[in-house]
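Other chains dropped; remaining ones untouched in position.
The letters A, B and C name the chains in turn, as written, and every chain counts its residues from 1.
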Amino acid sequence: MGLNTFGHILRVTTFGESHGPAIGCVIDGCPPGLQIAPEEFRHDLERRATGRSRHTSARREADEVEILSGVYEGKTTGTPIALLIRNTDQRSKDYANIAQQFRPGHADYSYWQKYGIRDPRGGGRSSARETTMRVAAGVIAKKWLAQRHGVTVRGYLAQLGGITPRPPFDGAPDWSAVEDNPFFWPCAGQVPELETYMDALRKSGDSIGARVQVIADGVPPGWGEPIYGKLDGELAAALMSINAVKGVEIGDGFAAVTQKGTEHRDLMTPQGFLSNHAGGILGGIATGQPVTASIVLKPTSSLRLPGQTVDVAGEPVEVVTTGRHDPCVGIRATPIAEAMVALVLMDQALRHRAQCGDVGEVLPRIPGAASSGNADD
Amino acid sequence: MGLNTFGHILRVTTFGESHGPAIGCVIDGCPPGLQIAPEEFRHDLERRATGRSRHTSARREADEVEILSGVYEGKTTGTPIALLIRNTDQRSKDYANIAQQFRPGHADYSYWQKYGIRDPRGGGRSSARETTMRVAAGVIAKKWLAQRHGVTVRGYLAQLGGITPRPPFDGAPDWSAVEDNPFFWPCAGQVPELETYMDALRKSGDSIGARVQVIADGVPPGWGEPIYGKLDGELAAALMSINAVKGVEIGDGFAAVTQKGTEHRDLMTPQGFLSNHAGGILGGIATGQPVTASIVLKPTSSLRLPGQTVDVAGEPVEVVTTGRHDPCVGIRATPIAEAMVALVLMDQALRHRAQCGDVGEVLPRIPGAASSGNADD
Amino acid sequence: MGLNTFGHILRVTTFGESHGPAIGCVIDGCPPGLQIAPEEFRHDLERRATGRSRHTSARREADEVEILSGVYEGKTTGTPIALLIRNTDQRSKDYANIAQQFRPGHADYSYWQKYGIRDPRGGGRSSARETTMRVAAGVIAKKWLAQRHGVTVRGYLAQLGGITPRPPFDGAPDWSAVEDNPFFWPCAGQVPELETYMDALRKSGDSIGARVQVIADGVPPGWGEPIYGKLDGELAAALMSINAVKGVEIGDGFAAVTQKGTEHRDLMTPQGFLSNHAGGILGGIATGQPVTASIVLKPTSSLRLPGQTVDVAGEPVEVVTTGRHDPCVGIRATPIAEAMVALVLMDQALRHRAQCGDVGEVLPRIPGAASSGNADD
């Protein structure tokens, strides 16, 4: 579906502007009987929230979720689940000085061209504030995937500007380490380096790009649909729809440009696949290996450093963005990317059951490759 | 939409298997009054066809399009346009020896896990033969975009394994040169090098990855929809849905990981944008600059070199794929990628008119950056 | 779309239960620039509200609409419009005695069979309370249709049990008379008769069926889509989706069973159609005549008169429904039916512009039949 609704059987509709009275979402198609309480949204919303460390925007929202419908006596009823979060820390006046100017690299110009109307307060609908509701919806998808299918969806920051995780990191993150620092970084030892880098960046008034990796463990073979409903096609759409994302890779992604076929193909044995270059998807359908996806987040365009632009009258001006902004939006993107992957997987799981619910378990089913994580697996 | 239908207002449904009697598509929602004749499909189908040079599969299909409906006296009527192509050069017996085995890296394993049923003849539905109909549908989208909006959608092979275009190529392809060699390569002088490389590769029995770049010139600002219907989100889904694609980039793509905000943002002046790192899209909506997308095609998994795998009984075997296959599927992907981009753009154009048909031209409208092509522009 | 979302380009998603904390909706795809204020919802919500007269349920909700998003400085922005109404007059304890029993003719049994979970408070999601948000969404559709296309959508109660409008009523209602009585009845003189009937019915503890007629004046020829997106097909779905509706007619409806072709066909002259048996739709597409639809509302199943049924353990019991219920749900259905017709028309108008925006006005365009109303036309 287009616009503000996402998914086929499990459908999420979000609404709300950054500086409007509230943001919210409606989650339709969730199976009945899933236990869910308002406090279960807190953990992931906190992971996504600004104001968690000095490395993200200083805006501090309580992000208290109110469940308006679809849950009775603590369980989903099968009817639409509406979630609401009131905005409490808007500072629309921060935007007064840019209300008449377009930030280069920002959506305010393209929105203006589309709608002929402008809501300058904090980016309006194009603000990353909207992703709060994706994370909230993702909490339900993650829980259902874990309870019903033993699937876990987890992400980490795989690159911050030029900084990459150092050995002993080998691509299999220690998930407890990831959760233990404000960068979702898989190597505890590097965290001071990141902090120094970010402090200098923030002081400079500039911003930086980043890469986030998401891994879904436990996805059974068969999820996904051929041609235009491919699992990787839908992951690409879901991840590219996150603010600031400019690229998506499945498995080896762009590294496959220079790979030979004998190098890329994942050999199969009765004991399991010998590698996972495919990222767990072949022909748009899951193979039973971990599903892996990687995204790039561009550096934010809201900068204190002046830049050439035009104003609403078409006159040339220099723009300077004050207000509260993230110098690296990639940091907080990890829980958002997890949420989008979880929503795609749950929707595909339900669609698979719809069409192929009678197929049952097909043999041979090759075991997935070695787990993509460790510790808390 | 899921599965085998693509688009919202302009909807394309494809059907058919590689070695079945026919392939076809139904194109719904096309505006009435567009002139279209069966012979107009030939050019792009020929560009996509196998057997065009020794560097692609030897299968040779006539690919004669029959228009079954939706066109009356040479013009579209507004009702569904059905196109049919009979398969004529199947050699299903080529697949007899792999009917009981799974090719590592091929969709035959995941299809089997999903449906519990296997059509081993030439990959069945997962074969790239399906993309023939995407190219056919794309012909209509390209024509409408050009006639109605002056938009052109063109692609080229931007990398073949380790080989990249050499100077004087600077990212602005000479489109007539691209069409003048079987690789869609933008530098005429390098073609002999590519031929030598491919001859050696084919002899070795291995395959190689590639990268394709697509550029849409003339896209007006405003096309695209926020959040889940973003222009880049839909391009990502459309391009990732092409066989063998493992990654999609918009604009600078993954290069943005190491970019600063001051480097990435495209400064604006009344005379135009000063760069196009964004690839013509901000917040999911076109800015008026050329829309640029890049994809990676993995090396094909149908190899003459033996590989470890399992058979349908789960026993370990060595598989060798004979039959006719492309050593680099990326070569023929150029017209397919163009088609998918054109279909997304036409659908978004119609959706934009639906919701925002009264907005009109909003000022200031910044001119697009310098043209992305030359020669035949 | 399925479930709780309605429409293609203009999409309405509703949520909320009768006795939950709130009900609401998200209206997506509305063109930008439409002026809308919270108080504009009041008139139609009041028309639909219970407690307006002694002839409807005694529940009295304030139905204050809060606009949560999509409107900036009084105008729609093109982003999703979220509306919220808090429930304030629930009396869930009224349902304590039927929490373990199924009302014959009520959805509580079928919901239970579907979801395995039961929200007995006031019918939960199956309550007519949900239609409040349809009416709210319909306010926006009605306003856009009137401003942009001069279309008006109005309804009246065409039959209450055995009572039908008397001459001089001739099918062309005096709309100001309709709005002047609590029954939406087109003949002022009959109102005392209806009041006497309803008073006796309420006293008896029984309920009664009704018929509602909706007329859309000013619909231009061309709206509607062939085959599965027919204007009449979508009106049928929209109207049948209203609680208690068991039948839908377009134009002459079931009277056509006994009509001859020469009697049913609407003859055409350059001065206009000579009749409107078709109800303004041929082949699923509007002709330019008034679009007319008629629905039947069954008598409500929540009765004080005891009836045989079973309880959740499958044991036979006698059920008696106390609480606050409408003896004739058809009375309040008029504004709901108007809203659904308006939403279908607006969605079709936008879709027509998407595909056929370049067709322009086709000649000859036959004038519509004599206006379907008078007085305030």
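To be clear about the criterion, contacts are C-beta pairs under 8 Å (C-beta built on N, C-alpha and C of every residue); 3 or more make two chains touch, one makes a residue touch a chain.
Remember, it's a predicted structure, so these values are computed and weren't measured experimentally.
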Study note, to complete from the structure: Assembly check, 3 identical chains modelled here, expected copies in whole complex 4
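The definition used in the following text is that only the chains that are shown with their structure count from here on.
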Exercise for review: Please indicate the chain closest to the centre of the assembly, with centres calculated from CA atoms only.
Suggested key: A
Exercise for review: Determine how many degrees of rotation, between 0 and 180 and to the nearest 5, align the Cα atoms of chain B with the equivalent atoms in chain C.
Suggested key: 180
**Study point:** Distance from chain B to chain A - Cα centre to Cα centre, in angstrom
**Key:** 26
Check your understanding: For chain B and chain C, what's the span in angstrom between their mean Cα positions?
Key -> 46
Point to revise | Distance from chain C to chain A - Cα centre to Cα centre, in angstrom | key: 40
Check your understanding: On chain B, where are the residues touching two or more other chains?
Key -> 8, 226, 351, 356, 359
Review point. Can you list the residues on chain B that touch chain C in the complex?
Key: 8-9, 29-33, 78-79, 148, 226, 350-351, 353-359
Point to revise | Contacting residues of chain A [partner chain B, same complex] | key: 1-6, 8, 14, 102-116, 125-126, 130, 159, 161-162, 206-211, 221-230, 232-241, 243, 245-254, 256-270, 274, 277-279, 281-288, 296-301, 303, 305, 307-310, 312-316, 351-352, 356, 359-360, 362-366
Revision key, fill the gap. Touching chain A in the complex, chain C uses residues 1, 3-5, 11, 13-17, 20-24, 26, 28-29, 32-33, 66, 68-70, 72, 75, 77-82, 84, 114-117, 119, 124-125
